[in-house]
Structures are given as structure tokens and as C-alpha cells.
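Structure provided below as C-alpha cells; questions to follow.
Heads up, one of the protein chains got dropped from this complex, but the rest are sitting where they should.
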Amino acid sequence: MPDGFALPCRLGIVATVLLLTGCGGESDPRSAVGIGGQTGQELAADQTLHVGNYAEPQTLDPHRAEGVPASNILRDLYEGLTSEAPDGAVVPGVAASWEVSADGRVYTFRLRDDARWSNGDPVTAEDFVYGFRRTVNPATLSHYSSILEPIDNAAAIIAGEQPPETLGVEAVDAHTLVIRLTGPTPYLPGLLNHSTTYPVHRRSVEEHGNRFARPGQLIGNGAYRLAEWNVQSHIKLVRNEHYWDDKATTIDTVFYYPIENQDTELKRFRADELDITNDIPYQQLNWIRENLGSDLVVSAYLGSYYFGYNVTRPPFKGNAKLRRALSLAVDRDIITERITNAGEIPAYGWVPPVTGYPPAEPEWAGWTQAERNAEARQLYAQAGYSAERPLTVEILYNTSENHKRTSVAIASMWKETLGVETKLLNQEWKVFLDTRRRKETTEVFRAGWIGDYNDAFSFSQLMHSANEMNHAGYASPAYDALIDSAASEQNTDVRAAILARAEAQLLEDMPIIPVYFYVSKHLVKQWVGGRRPNIMDHHYTKNFYILEH
Amino acid sequence: MNAPAHPTTGRSLWRDAWTVLRRNRAAVTALVILVVLTVVVVVAPWFSGHSIDATDWDHISVPPSWTGGHWFGTDGLGRDLFVRTLHGGRVSLLVGIVATLVSLVIGVTYGAISGYAGGRVDQVMMRIVDILYALPFMFLVILLMVFFGRSIVLIFVAIGAINWLDMARIVRGQALSLKNREFIEAARAGGVSPARIIRRHVVPNLLGVVVIYITLTIPQVILVESFLSFLGLGVQEPMTSWGALVNEGAQEMENAPWMLIFPALFLTITLFCFNFVGDGLRDALDPRDRGAAS
Partner (left out) sequence: MLKFVVRRLLSAIPTLLILIALAFCLIRLAPGGPFDGEKQLPPEIEANLRAAYHLDEPLYRQFGRYMANLARGDFGPSFQYRDFSVTELIRSGFPVSLKLGGLAMLLALLIGVTAGSVAALRQNSLIDHGVMTTAMIGISIPNFVVAPLLILVFAVGLRWLPAGGLGDGSPRHLVLPVIALALPQVAYIARLTRGSMIEVLRSPFIRTARAQGLSMRRIMVLHALKPTLLPVVSYLGPATAAVVTGSVVIEQIFGVPGLGRYFVQGALNRDYTLVMGVVVFYGTLIIVFNFLVDLIYGWLDPRVRP
């Protein structure tokens, strides 16, 4: 992540809504990319991959894990019912195919019968049932179990009101699994490659308890198995010869390095110690373009970078004009072209471009910045402020070079356009979270949100008044009603239209300042093949190969 | 302690020191540079046409040039580095001095009381120092940053408040050896109160150590501040410090070397000069106590 400590959970799910319906055919990702022959290059003898992975995963227990670094590794160690193609499309995983009931509430999965654990045991529907129940069981202490709340009874089990056995997941036979939902959840197949849905090997979990996820103990069903875990140094995975698709796997060994300092990561990439970096330092972007341009891979990423107003307190409480004025006065083009400059998309709305969703862009998105500034000045005056009586406001952001630069820029724009006196307040991450959540002293705060699944709902639900993450304190009955009705809507087009209306309402009330939609940025050596950028930035080592170099 | 066996006033001590120090060319040069630097840092920003927080979107990361108006170039937000470097100097020097003075006041008071009182009181007071010594400095500093994150001055008052341990130990040692001297005993026999004895006789005799301590502690504190900037816990924008500037510059040492070179030069020269002056003073004032103060 660009934001240092801030790791907006990039946990991931790609649910390409359109793909959901007909998922029968198997696809071999490699055939699309073409090893060797097509490019005329030979595979390297040493198929070892070195990947920068930002931070040490908190755990490799898929049900208790959270955050991008852990998810990246877990995708290699485990396989869910569904998986993702290199371009992010949802493809069959352990489930070879599935059917959806007419009301969209019951999914029936047929598991492939050649799926094996890394010790050779067969992977059965029972293993999945055990895994799902373990995630929602309060005793497991999963940080992310709430993502399974669309499943029948999940919410009540998580709250400790019902036993885990009542969860709406059932093994009909060894290779048939049924999942019952509380409402139609069109993004479910995408959700099913999230680590909370991975199966775990019951016997080893029961033997080693909550600390089974260590070398020599962890038994997974993914393309790789855990060979070494040297905290703060590296995690080493080697291929799992029991994996059902092992013959199509090329990379033999993969090392994940926890490197938080992007400058260090860049240097290690330049010294050929890394094949893929987790990120790049923004400040050196121009240098990288000039010197490592062909290694730079930038692509759209499912995330929204924004600033929020605390609408529960003055001056922003009940003052939509002022909120609009300040938002209009932010020149997104300058921020995305001069400050971040990696290809971020200027944001005028809240939901990033997702599949099957018509974005609700406000009218002023099409204006020039001069027009926006003129409107901003008018609104600012109408809100009762002037050069003699300027607004004094504080921007709260957490410690990070990028947030600092963006906040400084916004302060400077407000001062220039409106004469607003801005104070910048940088707080250490945990203090920042605490301050922001309390909503007592905060006025304007920095925030970012990365979608959990490729669906507008992952963003829309955040601004619901009941959401813990709604840091602005935005509480609009109209907005809440729209979100609630979308959750139970079966028709995907109608559902998308409802969500778009909600977004339009949000942009009318303007409790946030959308700034830009994220991009993912990596350096990838030319000899790494089989890797394609995708909007969730999810990658599977089994699809990669290393060319002779 | 090389101080005369009679109570000395600050003035004569300063005169002695000055005489010896003047002979040390390196120290004198360093002192002159420090004075000039301080004046420049305080005065020069007023004469520059740029302000510390004005962003210039058309001049982002431009190299230094005399004709372009940005003598030290600009940073990644198009802000003038000359003004920022000098402003950063104000902050760095200020925090160095404030923290050092705070630690000095606490350290001298604590050490003098402990040494003069002796016995049980001394034992307990020194045990407290031992405990604080065993707490990792970094742990305390980070906690203080978390507690007082809103104000850099408070932070450095706090850093001063945990940095006094060395001073307390030195002063205690000196006070212990002083208190049985004839002139102190005479004063005590004459009915002078302990507080007055400490103030009038013990503390002035410690001036030598104190001055050395100041010149060697200020650069240390400035380095601590730069370390905090490395962790991202430094001053609030748009304010800056040499440490913060050097840290920003270090991340761009290849593509915008001027962002590192100018602030690093100022920082290094300042630390250098303080250390030279400190060493010179030590030679001048206190040849036998070398080492204890570092």
C-alpha cells in the first residue's frame, strides 16, 4: 500500500458479476499466455521467484488472517471453491462447477475429485464445512468473519447467539456443497476465493490448535506448501506435488520478503534480489520511469482515496454548502498529475469503476477547475465565510509521505482559492484511528477504502449510518433505505441502479471529498512471465514462469 | 575537578574558559560558524521572497539556480528549499536548546540534591535513575510522541525530561566530592541552609561540566529529532526541521540530490561545530572529566 501503516484491507474477492452464471468450462491460464514457444524464449533452469511483500503477515491461518501481505501468500498455500484467472476473472477452484437457485439464495457446488491436501489426503466438502464453521465460530477469533454475513445464520453465530453448526453451509456428499444465503448475493463466487472461506485440514488443526500455521505443521490445498518462515526475513514456499494441477505449475520455489521501506525494496530490485516489488516510492516515480520504465507495471486498482468531513460537529454539521465548496476547490488534476502521478484517476464520485455499475458522476465533474473554483467561492460566501471571516479548519492524516503531500496540497489549494486557513495534523496510525473514530475533535480527515470484492456494494455499504467505518458520521435515512433495498434485490441491473441512486444522494450531501481512484504499482522483472495486471491486484504464483535471462 | 578550591563566581570561570578556548583555533572557528549560522537561520528567511508553505505546481523538484529564484531548488511540492532549510534550522536549533535546557535543569537539581543529601536519599534517588536508564530510550520517545503528538515543543520538553540521567549522575558525583570541602563545611557551620549551600556553592562549581554538557547534548538532541523524522513522527507540516528535510532528501538522493545535500550540509556543519566547541571547552575547563559527559 502507498499509505505506510494504512492497510485498508485489500482482502480479496473478484466477482465478475457477468461471469457468475455460466462457469462450467475449465481454463488453463497458461494456454492464454503461452510459455516458451510463442515468445520464442526458453524457460530458465532455476524457477525461483523473489517477491517483495510489504509486511510480515500476522498469521498464515487463513481464517484469522487479514491484510494484503497475508492474502498474497495464502493464495499460494490454499485454494477456495473458486479461484481467479491472471486477469482477475472468477474461475473454478476446488469447485469444478456450481448452480444457483432461481431466487439467488442457494448455491450448489460440485467439487473436483482430484483435489488433494499437501499430505495427499483428499479435499472433501466436509473440509469446507469445517472451514466455514471455524471462521464464524467466535472462539476462532477471526478478524474478518463478518465478510461471511451473507450466509444464513452467520451473523448470529459470530455474535455468539447460535452454535456454528447452524451455519448455512452443508456437505451433501463428499463432493457436493450447498451454501444458503440470507439474500441474493451476486458477488458470492468472487467472495469464495477470500481466505476466510478456505478449507483447513481438520486433523492438523485439531492437533496443533490455533498455531497450526507454521512450517512442518501447516497442511494446505494450494499449489505451494510452507517450507520456511523466518520472521522479518522471508517466507519460503515450495511446490505442492499433491496439488491437482501441479503438472501445469512452473515456479518451483517462491520467497516472500517483508520489506516495508519502499526505498529499500527499490534498491533490492535494482540489485536483482527481487523479481517483483510490492510497491514503488512515489517520490522516485520520475526516476523509475526514466531508468526502469520497462519494468514498471501500473494498473487500475479497486480503491478510493478520499478525505472526509466530520458531519457530526460544526463547522460541517448541517452545512452542505461549505462541504461542497471545499470539495470543489480541490484540483484533482494537480493531485493526480503532480503529486501522485502514477496514473491515478481523478475521482468526483465515491465508487471506483467496477464491473456492471453505472457510476454516478456529479455535474461538476465535467467542469473546468476555474468553473469549479468560481462555484466554490460562491458557496463559500453563502455559507457565511469571507476574506475577513475565513474558515479555520484542521486536516487530520496519518503518518505517511504520500498523505502528507496530498494534505499539504489540499491546504494550499483551499488557501489560494477560498482563503481558508488550514492546520495540518499528522498523527501516528493508532492515535489517528482512535481520533477519527471518536469524531470529537476531527474536522477533515484522510481515508481510503479498498474494495473487498469487485462490486459497488463493497463501497456503497461503507456510508451506511450503521457501518463502523463510516467515519464522517454521515447518517441519511434516504441513503440507508436505498442500500437496504439493494441488499435484497434479485435483479442485478435493478440492484446496480439502486446503488447508483444512493451514490448520487451521497454526492449531493457531500460528507466526503473524493480525491482519486487508486492504481497498483509494481516493478516486475522482464523475465517474469504469466503475470497480468488486474483490478484486485491478486496474483497466483502458479500462473507465473521465469524466462531464461 | 579542576575548579579552584574556593567558591568561584560564574564570571571568573567564564573568563578562564574564554582564555583557554581562544587558543583553540578549531573551537573558536566552530563557535563563530555557529553564531553566524544561528543569525542566518533566524534572520534570512525574512529576506527571501518565498514562504515556507507556498506550493508552486509548475516548479516541482527543480534544481538549484540563482536566476530561477530557488537558490536551493524546490521540493516535491514546489516549495522553496532555501526558506525551508532555514526554517528547519530554527526548529532544529530550538528543539535542541529547549530539550537540553530542560534536561539540564532537572539533571542539575536532581544530581545536586542527591549528592549533597547523601545517605538513604542518595541511594533511593540513584536507584530511580538506574531504573530509568534501563528503559529503552526509543520506547519512551515513541510513547511521548504518541501522547504529545500535537506539539513539537512539548515533545522536546518531554525528551529533555528523560534525557537528564547522565547529567544527574555527573552532578551527583561532583556534589559528593564537593560537599566535604572546607568552604562548604565552613558555610554549613555558619548556619547556611542546605538549599542555599547547593545554590550558592555547589551549583556554581559545576558550571564547567554544565557548559560542556550543553554543547554535547544539543547535537545529540538534534539527532534524536532527525531519528523521529525518519520514523515519520517529527514536526507537523508545513513546519519542518533539518532532520525531516534530510529524511525526505535521503529518499530522493539520486533523482533530486539537492533535497538531501543542502539540509544535510547545514545539519552536519551544525553538529560538527557543537561537538568541536564542546571538545574545546572540555579541554579548557575540565581536562580530567573527559568522557564522563558523553
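Going in written order, the chains are labelled A and B, and every chain counts its residues from 1.
The criterion applied here is as follows: contacts are C-beta pairs under 8 Å (C-beta built on N, C-alpha and C of every residue); 3 or more make two chains touch, one makes a residue touch a chain.
Only a predicted model underlies this, so the values are computations on that prediction, with no experimental measurement involved.
Considering the complete complex, the chain that is not shown touches A, B. One of B:108, B:171 or B:271 touches the chain omitted from the figure, and that residue is B:271.
Contact with the undisplayed chain is limited, among B:114, B:226 or B:240, to B:226.
Residue-level contact of subunit A with the missing chain is found at 5-9, 56, 58-61, 64, 66, 138-139, 141-146, 158-160, 210-211, 213-214, 229-234, 257-261, 263-264, 267-268, 270-271, 273, 428-431, 433-435, 437, 448, 468-469. Seen from subunit B, the chain kept out of the figure touches residues 26, 127, 130-131, 133-140, 142-143, 146-147, 219, 223, 226-227, 230-231, 243, 246-247, 250, 253-254, 260, 264, 267-268, 271-272, 275-276, 279, 282, 287-288, 290-292, 294.
Definition applied: only the chains that are shown with their structure count from here on.
In the complex of the two chains, the subunit A residues touching subunit B come out as 4, 263, 281, 283-284, 286-287, 334, 338-339, 399-401, 404-405, 407-409, 411-412, 424-428, 430-431.
Against subunit A, the residues of subunit B that register as touching in their complex are 53-55, 57, 60-61, 76-78, 145-146, 149-150, 232-233, 236-238, 248, 250-252, 254-255.
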